[in-house]
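All protein chains but one are shown at their positions in the complex.
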Amino acid sequence: MSVASPVVPESHTIEVLDHGFVRLDEAMASDLSVVNAARVSFARRKEEMDDSDHGLIRFLLRQSHGTPFEHNAFRFHIRAPIFIAREWFRHRIGSFNEFSMRYAKATDEFYVPDAEDVRTQVGKPGAYSFEQVEPEVAETTREELRAVYETAYAAYERLVEMGVARELARAVMPVGSYTEFYWTVNARSLMNFVSLRAAETAQREIRRYADACERFLAEEMPVTYQAFVDAGRVAP
Amino acid sequence: MSVASPVVPESHTIEVLDHGFVRLDEAMASDLSVVNAARVSFARRKEEMDDSDHGLIRFLLRQSHGTPFEHNAFRFHIRAPIFIAREWFRHRIGSFNEFSMRYAKATDEFYVPDAEDVRTQVGKPGAYSFEQVEPEVAETTREELRAVYETAYAAYERLVEMGVARELARAVMPVGSYTEFYWTVNARSLMNFVSLRAAETAQREIRRYADACERFLAEEMPVTYQAFVDAGRVAP
Amino acid sequence: MSVASPVVPESHTIEVLDHGFVRLDEAMASDLSVVNAARVSFARRKEEMDDSDHGLIRFLLRQSHGTPFEHNAFRFHIRAPIFIAREWFRHRIGSFNEFSMRYAKATDEFYVPDAEDVRTQVGKPGAYSFEQVEPEVAETTREELRAVYETAYAAYERLVEMGVARELARAVMPVGSYTEFYWTVNARSLMNFVSLRAAETAQREIRRYADACERFLAEEMPVTYQAFVDAGRVAP
Partner (left out) sequence: MSVASPVVPESHTIEVLDHGFVRLDEAMASDLSVVNAARVSFARRKEEMDDSDHGLIRFLLRQSHGTPFEHNAFRFHIRAPIFIAREWFRHRIGSFNEFSMRYAKATDEFYVPDAEDVRTQVGKPGAYSFEQVEPEVAETTREELRAVYETAYAAYERLVEMGVARELARAVMPVGSYTEFYWTVNARSLMNFVSLRAAETAQREIRRYADACERFLAEEMPVTYQAFVDAGRVAP
C-alpha cells in the first residue's frame, strides 16, 4: 500500500490527522481546459492561456457559469476516519470506491485527536463555536477513546477468530476507525466540496482534509483557484 | 417521532431487524405515469391504463428504456444501523437527509442479530456463502456485541457530560448503532437499489431493508413491479 | 392529447408563447416535507407546520442547505420550441421524456414571436441587452420565419411521402418547431432552473416558461418560495 504510483510522485501525499492522508493519485486538470470549454460557445480554441483568459475564468466563476469547470478530473486516494468518510460520501457528483469490512479484516488504526483538538461546543445547532477544553479533560478524552477502541477491536478479533462473518463482526467497530477510498471528482464539484467542508461551520477534522484537497486544486489549476478565492470561495 | 404522518397511515411502516423500520412517508407513483412518459414520444396521453399498456411496460423494462420509470417519487423514512446506512448512501441517484450526531445526542439503540442470523462466511470474496453458527457461538457473539455497545455508549455519555463536543465524542460509537434518514427516490433508481441490495450477494441485513422497499414498490406500481420480476429483477 | 389528467385539473395549464404550455401533471410537494427532512437531523418529525418552521426554511435557504428541498417532486408536461427544449435539457438533475421525430411525424406548429418580441441585441456576449425593433422589421421577421417554416415543412412532408425514414427527413425541421416533453424535478433543482432561466440574462422565450414553472412552485410550496425570493432567488 505504500508503493509509489507510476504517475504521481509520493510527494503528492499530504498527511492529515494521526493516521490519515490525502494523496493525489492522478489529475487531468488545467486552467486551459476551462477556457477552451467556455470558448466552444464561439467555436474558438487555444493552445495556451493568455491574460484575457484570466479575466474569462474570473467572469465565469463570478457569474456561476459552472459547466466549463467540469472538464477535468482529480483522482484522490484518501485515508480518513469513518465519521469523516460518511460526510464525504454525501457529495454525489463524483465517484467513490472504498475499503470494505465485508471483504477484508478491519485495521486497528483509530483516530485520537491531539490534546489541542479536544474541544467543547458553545451555542446552538447550526451556529456552534468551539473552545479548547482543560488539559486534564483533553487527556481523559484521549484515554476514553483509546479504551473503547481497544475493547472494540479486541472483541472484533475474537469474533473473527470464532469464525463469525466479518460483515457481522464489524458491527462493533467505532466510527473513529480509519477507512480508505478513492475519490474522483471534477473541479466544479471539488470547489463545492471545499466551499462546504473547508468552512467555519464544518467539523474541524474534515476541514483538515478539505484544506489538503484545496492545496492540490491550487497546484493544478492556479488561475481557477485564485478566482475561486476572490469570489469568496463560493463554488460556481 | 411516533407521530402519524398526515398523508400515509402508520400501517405504512414495515419493521426491520431489532429496532429498525422502513416507512413510506409519501409517494407520487403510478404505472400510468410510466405509460404517459413513454407515450409522449408519440404525443399521446391516457387517462387510464389498459391491457396494451401492460405490454408497453414489459417492453420498456426488457429493452432497458429506463427514463419513463423516473417520473415518480417515493419518500421513505428509514431507521437502520450505520453499517447499513453506509451501503445505502452509495446510491447517488436520490436524496438523503440523516440524523446527525454532530447536532443531536446519539441514541442508545444498537443492532444485535437474532441467534439464527449469526453466521460464518465460506468461500472467497465476491462469492461468499454463509452458514449458521453453533448456538453457543451465536450466543457469545450476541454477548460480545452487547458488551462493546455498552462500553462504548457509557464512554460516549461520560464524554458528553464532561462537555466534549458531540461531534468528537461520537468517534467511539460503533457502526452497529442505529441512525435514521429520509430517502426520496424514483422507481428506476429504486429498482436498481432492489436489484443490488435484495440480491444473493448483498449483506443479509440490508436485504431485509431492500425487501421492505420492494414491497412498497409492488404496492404502488404493481404492473411495473411484475415486469421487473419477470425481467429477472434487472433494473432498466 | 387534450384529455384531462385524472389527478390535476386542466386549469393547471399555463399557456406560453403562441403554441406552448406548462402543465403541472402531478406534484408531491409541501413545505412540511422540507421541515421534516431537516428535522430528521434531530430525529424529530411534525404533523403540521408552525411559525418556527417558516424561520427554519428561511435559514436553510440562506445557508445553502439544499438537500431538505429535494424530498418532493413536480411532474411537468411542457410544449415548447426545440431551441427552448435544448436549453432545458442541459439541466441534468431531473428526468425527461420527449416527443420523438424518429417515431412520430413532426407537427406543423412553429414559433412566431409577437411583433413586440422581435428584438435586436445591443452590447457584448454575456452582457447583451435587447431592444424592440421597428414595426416593419418585426413584420418582416415574422414573415421570414413563416416562409422558412412552410418551405421546410413542405419538404419534410414530401420526403416522408417518398418513404424516406422520418429520422432522416427531420433534418430539415427548424429549431423553431414545437416539441413536447415530461419533466420531473425536485424543488431544489427547480429553484436552480428558475434562478438561471427566469433571470435577466436568459433568453426571453425560456423566461416565459420559467415564470410559469415558478408559479407552480409558489402554489405548491409557498413558504419555500417566499424564502427563495427573499434570498435573492439564489437556489440553495
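Chains here go by letter, A, B and C, matching the order in which they are written, and residues are numbered from 1 within each.
The rule we apply is simple: a contact is a pair of C-beta atoms (placed from the backbone, for glycine too) under 8 Å apart; a residue touches a chain by one contact, two chains touch by 3 or more.
These numbers were taken from a predicted model, which means no experiment stands behind them.
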Sole contact to the chain not displayed, among A:Phe59, A:Phe130 or A:Tyr182: A:Tyr182
Interface residues of subunit A (partner: the chain not displayed): 1, 3-6, 25-28, 32-33, 36-38, 40-48, 67-68, 70-73, 75, 77, 95-100, 103-104, 107, 180-182, 184, 186
Residues from subunit C at the interface with the omitted partner, ascending: 81-83, 86, 89-90, 92, 96, 101-104, 110-111, 113, 117-121, 125-126, 128, 130, 133, 137, 140-141, 144-145, 147-149, 151-152, 155, 158-159, 162-168, 170-176, 203
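What we mean here is this: only the chains that are shown with their structure count from here on.
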Approximate Å spacing (C-alpha centroids) for the pair subunit B, subunit C: 33
Inter-chain centre distance, subunit A versus subunit C - centres from mean C-alpha coordinates, in Å: 36
Distance from the mean Cα position of subunit B to that of subunit A, given in whole angstrom: 26
Residues of subunit B touching at least two other chains: 96, 103-104
